[in-house]
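For reference, the structure I am asking about is given below.
A single protein chain has been removed from this complex, and every other one stays in its place.
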């Protein structure tokens, strides 16, 4: 399904080489003054062709809003928008019309739908993540009014965890006509205690679902994550104390800001692992859609590493997840709270 | 939210020390002859008190079905069931009525709802996973009619990955009044190509959400997972070939049976990391609900490691996820397929 | 599907002659002190066997709550409950095991599911509406804290619209071994302006869906309803004015309290038409499940008119609909409102 969220919802459409990609944001709170330049700035962060680290493919990625605003403010009605496609060298892909690229979605889309748009990966292309960035940029501005900020960054590229060596790691892979994976960490600050809806809507379950829907994501963890599996309980205890701000805090944050599926007010910390890009500028052995052996040489322009462009996508999905959780939580929380407080 | 799934849905209720836990399964295909002993067998796998590796707490965990069957077969109507609670030594928990256990949900439930049932963890207790096991056992029987099987097992306990040392690792932690985490791997075999609903309902996103909703789960990965982040693209290529069974296969399975969010017919392989149990049989520093420092000594009976009892829960959530994906996929897939085939 | 609502949700299970019927209420605001006697009182209103106007069948209809409360207050966790079945004279129904009762769901359930529980109508029995009454009774108590009240009553029985003649109309039909239909009107007072989610979640669409899910309901209208079709626009104008309470009101209420799909603060008024009961105490011509002609004489005990017992069900569905709409509305409305107000 192509809709994300419960009360704040993004519906996403579009193929890599179609007329346009776009989406509909439903449930945006009304009355917010929107910084449209900031939305475009977020899109530009994801845009290819910005450095030698990313593909030379050019995508202008200019978002056009079609509804949902009045005199610069949100109206609470659905926000329709499109990002026209351009620079589509569809002919680059003619050789994959009947051939399945390894580790791509070519075979599975054919198996599922019986038909696929082979140009540039069609719907399975990471191009659709631009739509998510628009939704995330709006969510982010709404969260900022509540003092919630979020920030993602690479913590591993290939086998290195030293940020100063990240560019080199990517350039080396590129020079070797290869690609490389990595890990992104994201920190969300300023989240009040109480977000998340046990038992199936636990905050970590929502975040995991959001992150694992991103192309090339292979793993998700929060707090101490997989490392916690190797720890003793006595090493993991996040001891509570009363903070100077009058709120309850923990001395450590092994929990990653979430306990029992609900935010506890500490920084929410999670990580997402991405595999290396599957498309390589070298001949690959495969088969065609009649099962015959084939060799594939892909001439399209591709990233040697998804991490640089995936960072704003991780932030976007995180922003939408948190805003949605906030709206769902407050609807019930506020019901008796005025009464209880008086 | 306490409902899981789209077409096959489990709604789950109940607290650790209430009258009963239970659930409603909606969307079960009609006409299936059910093996009720097998359902109880699955529940027994999760039951505590079975060995020195798990808590001595006794839970009879007998499921009572209230609706949805007629003369031994499913009718397609919702299946209501309860599992009565017993052996509830609620007094064991009186000391946590106003005190927050570290790394538990005591504080966050209070922050979210303004009220909590402190007895045995209330709703946040892992006791509710028995309900999931019932839903999973039914899903599993439906999947079996399609030749789909699934199996989970521990691959890491604490710092060891040697299965022969797993029991010792747990017993050592227990002897030291401590607890230990671990990792469970699950393999799903016999899944046809085509399951999963891009872009937000990708199969790995559904599985991640399902797994991260389990108590104590800290991380999820599929295929090569986090290890893929450190690999080159050339090392990850799953080359296609035509199998002897007349279907398309891959020579390797770095993809873990899912490509582009859709099953590709290979084994689906994923792993879930669990943290060590938070409750320790030793004094813990904490605060009470007025922010005052307190020392907590928990006298309830607890597992030194969740892994043995989490294995059937992982299988249950996987079974429900796959059945749901199968139903959603087939609804659309079959629409023109008879036409297309003729 | 057997779940109703978005944020306040009732999941409903159970057949007429199974072990029990019951449900799960998810999304109940936390911290509400519940009047359990009042819930039972609502159930008693729906109970059969109370007068000569309703069936002599006895159903004790005692609800047992299994979770979701702590020391008399709601905890925000799901509320599981059951109503055990009793007095099930299943043998009364043996003659309909292979025969389809006219205007009942016997044939369609068989067509849909390939199997049916024939005893007492199984899942299609109006018995399941007792579950809705429990959900409605809780919603009603929550609404009362906001000053929202609701009341339904008959406005037509058979061909008469004179309330003093209603009992006679039913008794006459009963004496003639026949049944009779009617119309229920419901008024909801105290609803703030703003409830309803255009364009597909318009308040009248939610109410219509809720009412048309009740057994035997054949029509829904709000405000002037079908009568409006025959009116001129100039006759329907609800002129606004500033009320003495400082709020905006309309002089008339042709709109039935809803404009553009959103409540306007006036009384919400709607009506539901019910068909006469299909089961008649006389021989009926039909066919069996092999298509052979058959004559059916039903010996079960049935109501000559559903209206008396449908009234609390209409109120229950209305209460759940309004509470759900209120929660959804407030989640977004409150987002910037504190800011805007300051």
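We just call them A, B and C in the order they show up, numbering each chain from 1.
Methods note: a contact is a pair of C-beta atoms (placed from the backbone, for glycine too) under 8 Å apart; a residue touches a chain by one contact, two chains touch by 3 or more.
Note that the structure is a prediction, hence the values are computed from the model and not measured.
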item	value
Missing-chain contacts mapped onto chain A	1-3, 9, 11-15, 18-24, 26-27, 30-31, 64-68, 70, 73-80, 82, 112-117, 122-123
Absent chain, residues of chain C that touch it	1-4, 6, 12, 100, 102-105, 107-109, 111-114, 123-124, 128, 156, 158-159, 173, 176, 178-183, 193-194, 196-202, 204-213, 217-226, 228-242, 248, 250, 254-256, 258-265, 273-280, 282, 284-287, 291-293, 329, 333, 336-337, 340
Chain B residues that touch the omitted chain in the full complex	6-7, 27, 29-32, 76-77, 142, 145, 198, 327-328, 330-332, 334-336, 339-340
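Quick note on the criterion: only the chains that are shown with their structure count from here on.
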item	value
Chain centre separation in whole Å, for chain C relative to chain A (CA means)	43
Whole-Å gap between the CA centroids of chain B and chain C	36
Centre-to-centre distance between chain B and chain A (centres being mean Cα positions), rounded to whole Å	25
Per-residue overlap in chain A, given as positions that touch at least 2 other chains	6, 198, 333, 336, 340
